[in-house]
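Missing here is one protein chain; the remaining ones are kept as they sit in the complex.
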Amino acid sequence: MINLLTSGSGFFLLLLFYTLGAIGSLIFKKKDEWANGWQSLFAIVGSLWGIFFSISAFMTGDLSFAAYSSVFPLLSFSFHIDQLSAFFIFVISLITLFCSLYGIGYIKHYYKKYSISALGFFYHLFIMDMLMVVTASNGLFFLIAWEIMSIASYFLVVYDHNDVNNTKAGFLYLVMTHVGTAFIILAFLLMYKFTNSFDFESIQAQSVAIPVFIKNSIFILALIGFGTKAGIIPFHIWLPAAHPAAPSHVSALMSGVMIKTGIYMMIRLFLDILQPIPLWWGITILIIGSLSALLGVLYALAEHDIKKLLAYHSIENIGIILLGFGSALVFISLGNTLLALFGLGAALFHTLNHATFKSLLFLSAGSVINQTHTRNMEEYGGLIKYMPQTAFFFLVGSMAISALPPFNGFFSEWLTFQTLLQGMTSVNILVKSTFVLATGALAITGGLALACFVKAFGATFLARPRSTEVAHAKESSLSQLIGMGALALCCLLFGIFSGYLGSLFKNIGTHLTVFRNISLPPILSSKINFIAPNNFGSVSALALIVFLILALFIVVLLVKFVINRNQKTKIGATWDCGTNLTQRMEITATGFARSIILIFAGILRPSIQNEIEYRDSKIRYFPKSRTVTLRTRDIYRLYFYLPLNKFITTLSVRAKAIQSGSINMYVFYILIAVAIALFLS
Amino acid sequence: MNIFFLQFLLGILFLSIFYLHLAKKNFGAVIAYSIQSLIITLILLTSFLETNSFFLLFVVLVTLVIKVILAPIFFLRLIQRHKLTFSVSTYLNLPLTLIVLAGFTAIAHSQKFLSLTNIIPVHHALLSLALSAFFVSLFLIINRKDALSQAIGILSLENSIVAFAIFAGLEQSPMLQFGIIFDIFIWLVIATVFISMIYRHFGSLDTSSMKHLKD
Amino acid sequence: MLKLFLKIIKTQKNIIPIHDHDLKQAEIFVVGEKIQDKIKKLFQGSLAIKQIDAGSDNACEQELVALSNSFYDVERFGIHFVASPRHADMLLITGPVTRNMAKAVQRAYEATPNPKIVVTVGDDAIDGGIYKGSYAVLDGVETIVPVNYHIPGDPPSPKMILCGLLTILETMDSKQTKLK
Partner (left out) sequence: MMIFIWILQLICVPALSPLCMGIIKKIKAKLQNRVGASIFQPYKDIWKLLHKDEVISTDASWVFRFAPFIIFATTIVIGASIPLFASFLKNTLTGDLLVVVYTLALGTFFLALAGMDTGSAFGGFGSSREMTISALAEGCLILALFTTALSIGTTNLFVISNAGMLLSTQFFLSTILAFIGFFIVLLAETGRFPFDNPATHLELTMIHEAMILEYSGKRLALMEWAVANKFFIFATLGANLFFPYGIAHSVDTHAIVIGIIVLLIKIFILCAIVGIIESTMAKFRFFRLPDLLITSLILSALAIGLIQMQIL
């Protein structure tokens, strides 16, 4: 059993589970329940096996094997699983396990509307390809897996095709990912040109042969390509459109794990393959990271669609991961490998944490939408009284994402802060100012994320229901609760045992080529707490949580049972200066975020539009209803993508003149082409 | 076989394509095409005599049957059914087409294509002639508005390419030959159907009227 | 800014002439002292008052505001005014309850946690005062909310209010000793 686990066949068994799941769910075209049962069963079993396999692969270290020789000369279906890919397999399988658990209950509401077998097929295809993407060690094979992953996720995004803007979002997603893939293909071609092979090992071996200019252009191409997939700021416009469109357990998977494949490939490329990297790579990634973090959270604040809000937060957290990763790159180019390892550890830990709490948030948002049939936060309110467990899980998720202590978000953000702090002590003024900028951005992002999640949780769950839909919302089904509960538990456990996890990230790093040669393994963290290098600071997750719970227990004990024994509590109406309280008096999501939006008006460009509806045309004094809509214009679409689009359309219209419609003209063009070809040869 | 006989055959081929440009009646064009394909089969026969692989003989017979017999029958039946005796006019008037044809043959023989035409120095003349036949038949398609003559133009283009290939000594495997011929046969069927549809829709074989289909 | 500080330090305690100073001040101080130790006994040293204006003609409000100026300075005796009935121990209701304010005063009464005291200040609040019998007024607070004590006067001067408070606290104190 053990050698089965650690050898290549273990991985093929994993892929087999998913292929069986995919084909199986196609068979049950007619019976929805069977299809749902089959696909969830295989997904759960597959992901469980994935977790065991990744942990054992993690322990044994490098594992490289080839599936079978391919017909084409350059393509070889060869896999290479080192610590880094094992870690990503673990993340993918963990989140798939909980999403499929959640899916059992969630898919029920699609039963009569859409074909469940299609959902099952693409779901399994999507996961299988993500696993292949993170383990492929041949460029072409990687591109094939990457392409199937994008297409499978496209079909999942447009799954709910009754809603027209889902299909539009799907189209935008398809175009953007393929633009990104085009850049990636260019980068691979450039690499092939100078190392004439697509295998990552051989590229890595001859990476010295790549001239500097080419290496920089590869960096830029790869950054744009993988950045589009990861959703960094200038290329992010597909993410808030596509993720909300997909069914919730799929959008949890997509934003929890799929955008991480972009990060995985960046780590693989910049840290593993293209070694001796110049300094400015790290600086650009740091700047992009702080920009994405800050702007991501600002756009999330201006958002009133709950799933779009969570999608923008994925951009913010990707920014934070890039901060950790960028500082690792800067430290390597400055030669300080100890700090670089620490930075990489911060980035990887935040990847794991973001996967858990983001999928938890998406799942709980999914069950809220499931009950209220709308994604607009203005129509929620008071859901905590109808869906108490979901509200609790959403609270856990929002506490974890806004980096509040007992949960895992805080500890990864703590690591990122420590790396940035170390960066600030460097001598080079350019590096220092970027680090100061990055720390400032991260600090303000933390504050704004807190404000955003108070708005999200408060507007959705607290106070009184603001629409009749909410009144008959019921608690989500058992399987959904188990899925969310397990994820919430993971958030807490990863928080408490973050010290232990820290040491795991240390030996992920040591297996990458760039760190292979460092002498003393740094003490990243002892069992109970994190220790920043040259003991810059240390925090112990366990002590903090025990201390908090102890203090809470004593306070409750003292106040409730010792001092306040014979006091009674009366249930009365909310005091609102004596006026009768309607639910219009409550604060809405727009009202909450309005002050922050006006403060950051320069960036967000808010446009306030109020319409007044009169009872009839004659009397103008008593309007029937007055609505204020506060919208922020999407400056990327306005100033970057629309002009680009217009330029391409004008170009193509002018080129249309060639199509004269007569065959003779076309053959004439052929003649000219042949002549030129012959002439040139 | 000696070079002169081959040169003579190729000359007839070139002349038949040349005639296609001048032919007023469709019937004449079809006949010219059948002569062409007859010459191609003869050339194939000569190369069979040198290599005398039995399979090549079988290929020659198949080409004979399809190109020389079947194709003209298809076209003739088409002409009779729709009584298309006269082929539609050309873009350029007669003298201009002749000048262009002369230009093409000059280019084909010029230095520019030297690297192409003397792959086998011995066959230099033959190759340049085949190349000029290629350019002439290509020009035929451009010049003629008539769908039928365009179809014949494409077939003659194919013949000139085969000729060029044989003389350039590209030993294609007989299988490839057989594939090409099978391909042409299918293409023929489709072309005839297509031409009859054009006729039924536009009332004449003038392909320039297809411009209105564009939005 | 510096001139402001100098002015504060230079002016003496009260601008009222000295000889009246000790007499009036003394009286208030004595009353205040008694109030303070009554509050210490009954309310553990801090009495939170919520003042509700049930349609009053602002006469009593002027006097109540005067209570917290530098001369009367009721804060030093442990009394402070709060913003919401939830934080209050005592409700000071002024003005004859108008029709619109009836519901609001009832809501404020329910919103105040026990042990609570309702005190009406000024004749209007007690029985409608000069507005008694008008169609827009409900003739006094008693009609809508159970009232514990009254401070008569139209409007009662700050000293009168302080003495009224003292009598209230003393009666409460005596009632409590009777209860034990």
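A, B and C label the chains in the order they appear, each numbered from 1.
Here, a residue touches a chain if its C-beta (ideal position, glycine included) is under 8 Å from a C-beta of that chain, and two chains touch if they have at least 3 such contacts.
For clarity, every value in this text was computed on a predicted model and none was experimentally measured.
Partners of the chain left out, restricted to shown chains and counted across the full complex, are A, C. Considering the full assembly, A:G382 is the residue among A:G10, A:G262, A:G382 or A:G509 that touches the omitted chain.
The residue from A:F183, A:F235, A:F410 or A:F668 that touches the chain not shown here is A:F410. From the options A:I444, A:L489 or A:A675, the residue with contact to the unseen chain in the full assembly is A:I444.
Seen from chain C, the chain kept out of the figure touches residues 1, 4, 8, 11, 13, 40, 43-46, 48, 69-70, 73, 75-76, 78, 80-84, 86-87, 89, 110-115. In the full complex, chain A makes contact with the omitted chain through residues 381-382, 384-385, 391, 395, 399, 402-405, 410, 413-414, 417-418, 421, 424-425, 427, 429, 432-433, 436, 439-440, 443-444, 446-448, 450-451, 453-455, 457-459, 461-464, 528-529, 532, 534-540, 543-544, 547-548, 551-552, 555-556, 559-560, 563-564, 567-577, 581, 583, 585-587, 591-596, 598-599.
We take it that only the chains that are shown with their structure count from here on.
A straight line joining the Cα centres of chain B and chain C is 116 Å long. In chain B, no residue touches two or more other chains. Shown for chain A are the residues that touch two or more other chains, of which there are none. Interface residues of chain A, counted against chain C in their complex, comprise 568, 570, 572-573, 575, 577-580. For chain A in complex with chain B, the touching residues are 659-664, 667-668, 670-671, 674, 678-679, 681.
Those residues of chain B that touch chain A in the complex are listed here as 91, 112-113, 115-116, 135, 138-139, 141-145, 150, 207-208, 210-214.
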